[in-house]
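Structure first, commentary second.
In this view, the complex is presented without one of its protein chains, the others remaining in place.
So, chain A:
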Amino acid sequence: MDVLSSILGGFDVVFQPVNLAYCFAGVLIGMLIGVLPGLGPVATISILLPITYGLEPATAIIMLAGIFYGAQYGGTITSVLLRLPGESTTVVTVFDGYQMALRGRAGAALGIAAVGSFVGGTVSILGLSFLAPVVAEFALDFGPPEYAVLTLLGILLVSTLGTGSPLKSLAVAVAGLLLATVGRDTFTGMGRFILGSDNLADGIDFVPLAMGLFGVGEILYDLERRAREKLTMPAIGKVWISRLDWIRSRAAIARGTVLGFVIGILPGGGAALSSMLSYAVEKRVSKTPKEFGRGAIEGVAGPETANNAAATSSFIPLLTLGLPANATMAVIFGALLLQGVTPGPQMITEHPDVFWGVIDSMWIGNIFLLVMSVPLVGLFIRILRVRATILAPITIMITMIGVYTVNNSLFDMYLVIGFGIIGYLMKKFGFEPGPLVLAFVLGGQMETAFRQSLRLFDGSPAGFFTRPISGTLLAAMVVGGILLVALRRRTTVAPDDAPVEEVRR
């Protein structure tokens, strides 16, 4: 099929008024939660899952995707003005963005971040549009062994490269795979780990799991450290960039786009890593590295571009291989399954409206965001004054009522609280819930793939290595993993040289 005509077909989906409205709602919500302290995009998307039930698949995912990339824009605002990274992806923006703000250049920092984000996002969509069909076509030949290897390595990479301790993340991922085995075994029809409960006979539902671990867990965790805000923020000034700013930043934006796009595709890479990497690169290539940490505009432009490019390109493995590259993609994976759309190589032919509609909606969403973030920054800043003590009970009630509406089930509500408490305790003890949810959504298909493979190989695991595609995949993923670890080692050095203490006075 001609890619260009498919892309154009996607715009027919996007320009339906209802989809435009939900796209706008998504990026607006994303921007808001990016600005607000507390809930991040994963938690928000989880909490809003029940709302997506009544929507068309394309509409639902257009909105959820909007929340995800919208939050990248919003998080920048608080990083620059308040030294509070709204999201982990905007952490490095603090280094130079806040310094720029202190020097009365907040407007330029926000302006270049918005422009960079827009460039990174839109170029990345272009890459996504042309690369995704190629990958999907290639993946059509995948059999159970390839799928087993792919999911295994995907989970491993996400666990070891995500934030937090690799061992703890691995433990969490294995626990997620175990939770996915609860319910009826697809091969033997046997009920597994149902503990005599009818409620567990069909397994644990994804919605209460994600809403509990991400939503309620996050809210409970924040209850403990109730904030007393005394936010003082520097004057924003005019959100505009000068010619000189643009000349200084354009190379950084170009590098950030490429870097973000590549890192975003890799499982476990994601937006946070790409922004850190971009900061390190910019500092290295700069003729005046001493300026970094003292308000170098390249240090804002590069990372802000990279995180948006990565957020967009991380849709590639999800939409073409059915492999979520990070926790947010895992929740969107779950949302697609709820809609009866299985993400994977068949998606592009079986559900072209969803596939191309979602991709094309990102153009529109990025335009919305650019328009909103430049003139309306002052408005979003005012939202920061809403106290967390008021937001928490309202959010929790939306969560509780929302989860009930999915199955009209009180049991689901108890599950949400149960997983909420587990999520809270996990955070207290240093476990990230992300790998658990990711492993949980992949668990069922992964087990099926492994068992089918073992039958195929007559019980010999060596088959995974000898089959050409799965063997190559194994090798490629191992090499990619080593590369990422090496990159990460190098980037962790970078913030050391940055005058962190100065930033944190």
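As a convention for this text, a contact is a pair of C-beta atoms (placed from the backbone, for glycine too) under 8 Å apart; a residue touches a chain by one contact, two chains touch by 3 or more; residues count from 1.
Just so we're on the same page, contacts and distances are computed from a predicted model.
From the set "CheY-like chemotaxis protein", "Homoserine O-acetyltransferase", "Methyltransferase domain-containing protein" or "Tripartite tricarboxylate transporter TctB family protein", the protein name that UniProt assigns to the chain left out of the figure is "Tripartite tricarboxylate transporter TctB family protein".
Among the residues A:G26, A:G40 or A:P324, only A:G40 touches the chain that is left out of the figure. Within the whole complex, the absent chain has one touching residue among A:G54, A:G196, A:G378 or A:P468, and that is A:G54.
If you put the hidden chain back, the residue from A:L220, A:L266, A:V300 or A:I348 that touches it is A:L220.
Of the listed residues A:D245, A:E282 or A:E447, the one in contact with the hidden chain in the full complex is A:E447. The chain not shown here touches chain A at positions 37-38, 40, 54, 82-88, 91, 94, 161-168, 170-172, 174-175, 177-178, 181, 185, 187-188, 190, 192-193, 216, 219-231, 272, 276, 387-390, 392-394, 396-398, 400-401, 404-405, 408, 410, 413-414, 417, 420-421, 424, 427-431, 447, 450-451, 454-455, 458-461, 488, 492, 495, 504-505.
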